[in-house]
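Handing you a structure now.
This view holds just a subset of the chains, kept in their places.
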Amino acid sequence: MGDIFARLPELGDGLAELYKDLHTHPELSFAEHRTAGVVAGRLRALGLEVTEGVGRTGVVGLLRNGDGPTVLLRADFDALPVEERTGLPYASTARGTDPDGNDVPVMHACGHDVHVTCLIGALDLLAGDRESWSGTVMAVFQPAEELGSGAQAMVDDRLFERFGTPDVVLGQHVAPAPAGWVGIHAGPAFAGSDGLRVTLYGKGGHGSRPETTIDPVVMAAATIMRLQTIVSREVAGGETAVVTVGSVHAGTKENIIPDEAELKLNIRSYTEPVRAKVLGAVERIVKAEAAAAGALKDPVIESLHGFPALVNDVTATARVESVLKATFGEDKVIDPGAVTGSEDVGVFATAAGVPLAYWLLGGIDPETYLKALQAGTVEQDIPANHSPLFAPVIEPTLGTGVKALVAVAFEWLSPHR
Amino acid sequence: MGDIFARLPELGDGLAELYKDLHTHPELSFAEHRTAGVVAGRLRALGLEVTEGVGRTGVVGLLRNGDGPTVLLRADFDALPVEERTGLPYASTARGTDPDGNDVPVMHACGHDVHVTCLIGALDLLAGDRESWSGTVMAVFQPAEELGSGAQAMVDDRLFERFGTPDVVLGQHVAPAPAGWVGIHAGPAFAGSDGLRVTLYGKGGHGSRPETTIDPVVMAAATIMRLQTIVSREVAGGETAVVTVGSVHAGTKENIIPDEAELKLNIRSYTEPVRAKVLGAVERIVKAEAAAAGALKDPVIESLHGFPALVNDVTATARVESVLKATFGEDKVIDPGAVTGSEDVGVFATAAGVPLAYWLLGGIDPETYLKALQAGTVEQDIPANHSPLFAPVIEPTLGTGVKALVAVAFEWLSPHR
């Protein structure tokens, strides 16, 4: 397998350029038109069969190389409505239109540009050395991971009926850990996630006459405070749940009490009983706080997304872990435990009925990270995914990501193993 | 004075058309370009000397008629970022750009279209019967009353240096009271108003990892709840203050904890000690709640507007009250006491150093109003100013407003009195 990596250094500059280009041009979920075009162009240049528009804006590339298993390698490629503040020369100033029709700044704040670049690098190496493996690589470039609905959209667009069912689903996510390190955890590895939109109905009026109104701003504040008690009082210490109100919007002017307030909630959990308990508590609290305000109309709770915990297959994970240790050394492969982040990559594995193995890829300059670790300031000093300051270092992040994908794919595709 | 009103019926339909046109085409503060054009055209048609662009978008019309006092008649003409829900055939579907650059719906939810229409009707009558009075009418069409800064803008644009100093400042505001009625109160009649923008600084991050963030949404909610205690605990029962959080905005997506939250506050008070106490308490609470959240940066509190209580001159008010009673009958003139609404018309009187008399004009269908009064449901059933349902009846509102302006102006202008 050593040979196939021989060409990695020469890819380096090209990958860095590709990465910077993607980073400068982020696009929101289901609006990844330019990104899809760039990806499709690259895949075609490498000789893959390319289909665009799978699940609205997704791209599928097939690299067929004789008999053997089919390995699905997945990279998600949408960005976030975050205003970049990294100060990088290739920082984004892009804007987009969010689902509510607002013009918003856009940034690759979750590092999906890393995922795309690494997968294209891996495909380049695999396409350039067909002697050393056989089978099929199904490269899936997925839209709208941030909405939690992109994987489902591709499955619903008959992904497996059209392109075949893989033997395993593989992928990786860049994380605030030292670049050069990788991490993988068997079993529930990423939390299930539910997104809710809550609309609270008050009764508007003049700001000087609150007694003629039912103030939705106070209703929203009381609701947000009470929602904190779900995690603090209703979830056992040994269980895990996160309830975040990521967005609250009400009103326009200081002296008009508005009619409504809107909250957007995100809930993370690892088990169905906890998930059900938290969702039930949200509904109970939201309704009761509206009643406390004397609301004339019940709040409306809508699901924005909902997907279960990502569960890494135990056997496939053991194989991947062993490959990663052989590739990068024992000390570079960690078990991060279950993380509270969420991922919809599991939707592919569940739909195909095959094992999933999904790992984390460090993206932070190792020296910086270790200094913060020693100082006990990782949380303050190392911007995490979704932060306006999230800025993976280009190397060794990209090189590690490319190597990891190729090495793991070989575990299934190489006849020598 | 009876003669001058003879022509009122024939104005009627024209005034109603003008009112509907203005109502259908509301414009936000300092963006009243079309409105200013309509007003200036009407004033020129009546033979007034017209100057546009006074205080950015204000219009001044001078109706000179020989020697005698100068009476300033004021009508404000901006609208509000409210989405009209009256269902009227002439309801607004207009949109505008708010000070933060957002595209928002616009509605004459405060009834300034009534003020403009009545003043134009009054000028029409006065211009058509120059025999019966002498002196000068200075018609001031003021922008941006809703920002609390339009009157000051006109004064700062050298209103009195350019057009002369009046002997009295007069005006009226439509209110949720029976049409055909008027109300006036001597002394402090409208509350002072302060508008504040509060920016709370948290630290953003992924919604699944609140422990790496300082959540500005929870900070905002805790602040809003604690702000309620100013009125409930810090202002004496016998004093009056209103603290409204009219707007709260933070975040974009459910799974991103934002960096900041923004509140807009409106504060009403009648006395300087209460005003100072409330403003001090707002600052204390906002800072302490940020500290409770562990904020790394103090909140920023900016003034959006600030003007003192409107104080009707005791002598001028007595004269106006007497005229109104003579014009409409004793039983149609009430003393509404001090209201918590605010008005910047006092800025003109203070700057000119002359008395102010400002009255309320009922705008609700009398039968509807009295039915609600008997049922004790005025607050629920009668939409007040700033409500998306605020809908003055055209008559007898407009007729009463025209008559009130002319009759009161005559008190100063007519030689017969």
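When the chains are written out, they are named A and B in that same order, and each has its own residue count from 1.
One rule holds for everything that comes next: a residue touches a chain if its C-beta (ideal position, glycine included) is under 8 Å from a C-beta of that chain, and two chains touch if they have at least 3 such contacts.
Here the structure is a predicted model, which is why all the values come from computation and not from measurement.
All protein chains share one sequence; of the complete assembly in this entry, 2 are displayed, while the total copy number is 4.
The criterion applied here is as follows: only the chains that are shown with their structure count from here on.
In the Cα superposition of chain A onto chain B, the rotation angle, rounded to steps of 5, is 180 degrees. A straight line joining the Cα centres of chain A and chain B is 49 Å long.
Within the complex formed with chain A, the residues of chain B that make contact are 80-82, 98, 102, 104, 109-110, 146, 191, 193, 195-197, 204-212, 215, 217-218, 220-225, 228, 242, 244-259, 261, 264-266, 268, 304, 339-342, 379, 383-388.
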